[in-house]
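Structure provided below as structure tokens; questions to follow.
Missing here: one protein chain of the complex. Every other protein chain is in place.
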Amino acid sequence: MSDSHATAVETAANPELRHHFADMQQQTNSASLGMWLFLVTEIMFFGGLFCAYLIYRLMYFPAFGAASQTLDIKLGAFNTVVLIVSSVTVVFAVRAAHDGNRKQLVAYMVLTILLGLTFLGVKAIEYKEKFEKHHVPGPTFAFDKPFDDNGKAIPVDPHNAQLFFALYFAMTGMHALHMIIGCGLFTVLTVLSWKGRYTAQYYTPIENAGLYWHLVDIIWIFLFPLLYLISRHS
Amino acid sequence: MSKYFPLWPDRASTIAGQVDGLYIYLVLVSAVMTLLIFIAVAVLAVKYRRRPGVLPTPIEGSPILETAWSVIPFGVMLTFFIWGAVIFFKERTPPTNSTEVYVVAKQWMWKIEHMEGQREINELHVPVGENVKLIMTSQDVIHSFYIPAFRLKQDVIPGRYTTLWFKATEAGVYHLFCAEYCGTSHSGMIGNIVVMEPQDYTQWMAGGPSVPLPEAGKQLFTSLGCSTCHRFDIQGRGPNLQGAFGKPVLLEDGRTVMVDDNYVRESILNPNAKIVKGFTPVMPTFQGLVSDEQLNALVAYVKSLGQPAAGGAQNQAAAAPAGQPQKQVQ
Amino acid sequence: MATTVIPAQPASKPLNYLTNGSTIRSWLLTTDHKRIAILYLISVTMFFFLGGFFAMLIRLELLTPQGDLMHADTYNKVFTAHGMIMVFFFLIPVVPAILGNFLVPLMVGAKDLAFPRINLLSWYLYITAGAMMIHVLLNGGVDTGWTLYSPFSTQYSNTNVIEAGLAIFIAGFSSIFTGLNFIVTVHRMRAPGLTWDRLPLFVWANYATSLIMILGTPVIAITVVMVAVERLFHLGIFDPRLGGDPLLFQHLFWFYSHPAVYIMILPSMGVISELIACFSHKRIFGYKIVALSSIAIAVIGFLVWAHHMFVTGISLYAALIFSFITFFVGVPSAIKVFNWTATLYRGSISFATPMLYAFGFIGLFTIGGLTGLFLASLGIDVHVTDTYFVVSHFHYVMVGGVVMGYLGGMHFWWPKITGRMYPEAWAKLSALFVFVGFNLTFFPQFILGYVGMPRRYWQYPPEFQVLNILSTAGASVLAVGYLLPMIYFAWSLRYGPLAGPNPWGAAGLEWQTASPPPTFNFDETPVVTWEAYNYDEIEPKMEPTTLEAPVER
Partner (left out) sequence: MSEHVTSRRFYLLIGATLLILTGVTVAAAFVNLGPLNPVIALLIATIKATLVVLFFMHVKGASEKLTGVVVVAGFFFLAILLSLSLADYLTRSWR
């Protein structure tokens, strides 16, 4: 049934309290637990990809190393920094919401979105480069025999390098999709925050969106070394 | 067993009896367990059926009983595990003196190549009392080589070899099924395993012209140009394959691999995957240039180069130094 | 909370969840867990009969050794449709989404699930996925088998694998959200005094199932995404020609799909615990260990998946490990069966239809479970895997277990859900049909399997025919057993005797509210001061109580 059936007594407590909860505490705790469980499903979702990555990396280590070295470590590191900073702005936003400081909340939310868009922009540059270098798996894929610092050719089968790039696109693509969803989510919440929907008593959506953002950050924290930092030494 | 109401499959391999033994043990244990539960439920349900004025007795539970019926069944199950594992270990450990037969599966047929060169489709002739090892691969999807009378089954996977070995005990014709769903004619991908007495088998083997598989492989080895780099006289650009098979080899990246069917196969199709220490990755891939049958021939040839002289009667040909005429087996 | 009385209705009757709003909109946009359960009941039943229709086609084709009823391709599509529909659209949602949805909030004394709108979203996801599945079937079907093994599914099948995969993906999220809802509800929404050790075993079972839904389903989701992407762009993740390993697909697939078996069976086990307690009129023997065994099954269930892969070419040592761990799952399952049986001891046993189903469950699940040990035992598995032995084994667990539990539960809670009693004699007859038909259908398949008939065969050697005929004959008996309840349940909606709040004399919060319950379940939030299954405080009833002679609504 809809919320309109909630009794007057309960609505008086907090307009955001939904009919089937006894009090705000119960509602907030439920939302938080629900969010955490959702994050666990996200971990397992990416887990399938991590599993595939782990196994092929063990099988085709040299090819994965050689393919990894074509990635731009500067862009990757820059994006890592961007995401970490965005995580800081997210905690600031949550803190502002906790203090009921609407202006700060909106400011930090906007900042987070901008950082998220920066990340996606850099990702787009990287993807574009892959297209130019024919590193996108498919009929046009090409991977020239790489050489190490001594000019010695590294034994690499293009198929295995292609596998690396397949996983690279699958993992970063899935991650980027989550970033896009995150940016969308934050945009909606920013508008609602601006309208004053969230108060010091009720800001669960901000908190949960923050949790989501942090998880996406954590996934990148693992993706960065796994994809960009394989045998960088010579 | 009745022809139209079979209750038990034919038993025609050394392992079949062992599987049956375990099966009978499990059937008996299960039957006893099932009967116990059925009788307990029936007796208790009738004895304690609801009657007016008779109240049930509340019982909380009994840690002792509960422990007993956790631990005892587990103990029984451990016997299932150990017995099953022992049989499985035997099934997965081919004896070293096995006759080797190559099997290529494709939608929807089985192609068989004997070492001696005989080829068959959907039919495999084997002698009674000899260890036979099948080295199998698929050209397309996953298939499964299943011989109910031998109680044996092994999936056949594209891109690598899987093996299956048996020792037939009874002459006769037995079903060969594809047991892994593989598309339209999955149920048509069936054939016969013809188990023959040794003398019949020798006769069958002698019929028809054929080039032994290693010999075919040797010809390919020359015609594909392998021999220009993989030389036997001096160190070529590729490793000397004489005596390489069946031994571990050190790789460029520090790992060690066993030179087995799968490694030789991989090295032909994907030469750069595992480079032997001291060599450079100059070999081109033969992916798409050689068929699975040709691959089998090449692998059989490389294997024949590596066999020590004592390696089983039927592989004597393999023991001959490379470049010399191969002797016809048996 | 008091229900609102709308003057248009007869003023004397308080509204229940069924009468509170009668427009289509009030059903399709409802967030009431009980109404959503009804929506699931209707849609899942539809898929059950659709899947059953395909089962009948399979059995008819196998009546003769030749493939004469349909073309081989059609047969492949038929068994794929049967598998996908039954697994993803019937077995997984059936007990949690229908009975669980209806009962979990009632049993924990809550007004609703924690996230009512997400609950409705789950149903819409399910319907979307189901619509896509039907769309796939109407557009030529899929021929990969429900297991979608690569490289057949990724490269060789010419059918609409991607859309079917997407349907599975969406259905997966429906089940994830249901599980999430249950876990949060059990943690956060329990009535005052309802501690964990007072929870009904049905709630424990659904909680355990939800854990698997949360932890396993995302993996199948990403796996079907990989299959779809592989088909679209030929990435090579599972393609051996490009360096991929087709067995990796199987690992990822079974990481979900084996625990999924426990998603299906655990809630039914929960139902059986409720039935045995009620109709023995006593507390379940060893409540705590039965509750914990559900959690144990859920956890250990994640450690055994590769026992589906013993002959696929996985490492010998991995096979040994997985075989060994598999036997551990047998222990908690065995505990349940023994404890249920022990509960009967010195009980007061009623032979009402739900109890007959519970007896049936114990018997068939025992056989299904024990034959599972055959398959866990490596030496035998090599011979019988991918044969009818496996088919029979999992039907004993899935049909003999899940469906028996579901039907038992449906009869048990029917008066709670609809407020009416079903006709007992007809129900007993149908239970008999189900039990006999089931065994006749599936027992011959054990023999067929050991004799060597591979599964998914459209034609077969003639010596297998007699056993196949027996199986088909059994299937027609089974079909009657499944159609009968449809008729008498429908009949009872209008003509069944009115049931009181607690017709069976059962313990449990759900029986302390009206039948059918009001929209917010309880007039006042209950405060629990008693242990679960406090049957010693309730008088056993010889007959289910009804309020009055049958009246027409």
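For clarity, chains are labelled A, B and C in written order, and residue numbers in each chain start from 1.
Just so it is clear, a residue touches a chain if its C-beta (ideal position, glycine included) is under 8 Å from a C-beta of that chain, and two chains touch if they have at least 3 such contacts.
Here the structure is a predicted model, which means the values were calculated and not measured.
Touching the chain that is not shown, out of B:A206, B:C229 or B:M258: B:M258 (per the contact rule at the top).
Only one of the listed residues, A:V88, A:A124 or A:I180, touches the absent chain: A:V88.
Between the chain not shown and the residues C:K77, C:K111, C:H234 or C:H251, the one that touches is C:H251.
Among A:N14, A:T118, A:T187 or A:S231, only A:S231 touches the chain that is left out of the view. If you put the hidden chain back, the residue from A:V40, A:V106, A:L163 or A:L189 that touches it is A:V40.
With the whole complex as reference, residues 28-29, 32-33, 36-37, 39-40, 43-44, 47-48, 50-51, 54-55, 58-59, 73, 77, 80-81, 84-85, 87-88, 90-92, 95, 98, 203-204, 207, 210-211, 214-215, 217-218, 221-222, 224-226, 229-234 of chain A touch the missing chain.
Chain C residues in contact with the hidden partner, per the touch definition given at the top, are 187, 215, 219, 247-248, 251, 255, 302-303, 305-306, 314-318, 321-322.
Assume only the chains that are shown with their structure count from here on.
Inter-chain spacing, taken between the CA centroids of chain A and chain B, is 45 Å. For the pair chain A and chain C, the distance between mean C-alpha positions equals 35 Å. Among the residues of chain A, those touching two or more other chains are numbered 60, 157, 159-160.
Counting partner chains per residue, chain C shows two or more touched chains at residues 241, 243, 245. The part of chain C that touches chain A in the complex is made up of residues 1-2, 4, 20-21, 30-32, 110-116, 118, 176, 180-181, 183-184, 187-189, 214-219, 221-223, 226, 229, 233-237, 241-245, 248, 251-252, 255, 519-520, 525. Those residues of chain B lying in contact with chain C across their complex are 3-9, 18-19, 22-23, 26, 29-30, 33-34, 37-38, 40-41, 44-45, 48-52, 54-63, 65-66, 69-70, 73-74, 77-78, 80-81, 83-89, 91-92, 107, 140-142, 144, 146, 148-149, 151-155, 157-160, 162, 175, 177-188, 190, 270, 287.
The touching residues of chain C, when paired with chain B in their complex, are 67, 72-73, 76, 143, 145, 147, 149, 151-152, 155-157, 240-241, 243, 245-247, 280-283, 285-289, 310-313, 316, 319-320, 323-324, 327-328, 330-331, 334-335, 337-339, 341-342, 344-351, 359, 362-363, 366-367, 370-371, 373-374, 376-383, 385-387, 447, 450-452, 454-467, 535-536, 540, 542.
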